[in-house]
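All protein chains but one are shown at their positions in the complex.
On to subunit A.
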Amino acid sequence: MPPGPYGAPGGPYQGPTPPPVRFSEGVHRLHWATAPLRMFVILSVYFVLLGLPLLLTQTEDGVVLVLTPKAVARFVIVTVPMAFIAVGVGLWAWLALRFRVDGDDLVVETGLLRTRKRRIPLSRVQAIDVVRPLVTRLFGLAELRVELAGGEQNAIALRYLGRGTAQQLRAELLARAAGLPGHTPEAPERPLWRVSGGTLLASLVLRLPVLGTALLLVVSLVLLVLYAELGMLAVTIPALLGLVRAVVAPMVMYGDFTVAISPDGIRLRSGLLEERMQTVPPGRVQAISIVEPSLWRSYGWARLDVTVAGYAGERQALSSVLLPVAPRQVALHLVAQVFPGADVDAVRLLPASSKGIAGAASGAGTDDRIFVVRHGRVCRRTDVIAHARAQSVRLTQNPLQRSLGLATVHIDAPPGPVRVAAADRDLGEARAILESTARRAQAARAAAGDPARWAARRS
């Protein structure tokens, strides 16, 4: 493997190696700086909400900031106990959370007087993220998130750990989840793709809804200036907010996006302000969608959306993109990494029945490993699910389809952005797809086994 443009394998996060921490021995706590950080947050909130008003004095001229002895005394009397409370809460929060690695489990204990113990089997880990928000980057802190299947409450967030500690803990958790001894050094990674800022910006702008909104913004601004018609603000402001949401926010979030492949899974790094490092172990991606908006196709670009079980609610929106933009070949290569041996383009797609509303633009096909559905005339989406990942198969028929003798086959995956459904197949064909998919899923599951402990199983 020749060294890529990203430096030696192992990634850019090397630096001077701190002495290894043994998470399986003793009890570990969050980074000590968490306590002062929390105190600082509490005191800032207090100062804005209560402290500052206490310093203000009501006079005939209005409210003024005069440091009269009375105001200062009043401020000090309230602030000193408040400071003690903040120190207490900060120390308490820091002391109350302890964690260690015990065999194949991560044990997290919370509370000082009444201890609550959570034991997390590492074989059920769906993804591990290291997040560094802007503020904590200044202090060299990082948040470690362990995603488990089953919703919002089932994620473990350790905020905040030292940067080196977070890296080591992630490596150890992944190694143990893979069935290797915990002191295994972090698996080397192979950089796959880096999204340049220019491409990202161009790809975000070159979408019909974004261009339409931009046009609307320009027209409304012109009208606003020419006719001084303030009513146009009702169009301008939403259009501006829409553009910020569609272009600026993804720019900040996916800026500096890199994808790397390692035996531990796919590593994603991104973020201009908040830096995120995601690791999705093998077999954890449930379904993938290759999205090709109409204007991207002439450039040969594609985006990859994925469903990973465990990312629930708000974090799902943050973590559903595997690749914000890349040449189609790179995207397909990544799909082949996620679902080993899958070749999306080799799967022959058969068009849906011409009678239905889905029409010939949508098609479905399958091989032994994956089921592929393509749909959408303007924005083309190709949904891919591995047979081994399918949860259940469904056949549905709405009244319109019943009158036409059609049905839709759904391949169910855990909730996420990707829904695989072959719409408007002829009824007999639909049932045949249903049966063959159920059998292939059965065979694939039997062949693949449980995705836990991927390293031990392979060797």
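Heads up, the rule we're going with is that a contact is a pair of C-beta atoms (placed from the backbone, for glycine too) under 8 Å apart; a residue touches a chain by one contact, two chains touch by 3 or more; residues count from 1.
Heads up, the rule we're going with is that contacts and distances are computed from a predicted model.
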{"item": "Record-based protein name (UniProt) of the chain missing from this complex, from \"Nitrite reductase small subunit NirD\", \"YdbS-like PH domain-containing protein\", \"Dihydroxyacetone kinase subunit DhaK\" or \"FMN-binding domain-containing protein\"", "value": "\"YdbS-like PH domain-containing protein\""}
{"item": "Contact with the hidden chain (one of A:Val135, A:Ile156, A:Val210 or A:Ala438)", "value": "A:Ala438"}
{"item": "Among A:Ser24, A:Thr199 or A:Gln397, residue touching the chain not depicted", "value": "A:Gln397"}
{"item": "Subunit A residues that touch the omitted chain in the full complex", "value": "123-124, 126, 149, 284, 286, 309, 341, 343, 346-348, 350, 364-369, 371, 389, 391-399, 402, 405, 407, 410, 412-415, 419, 425-445, 447-448, 450-452"}
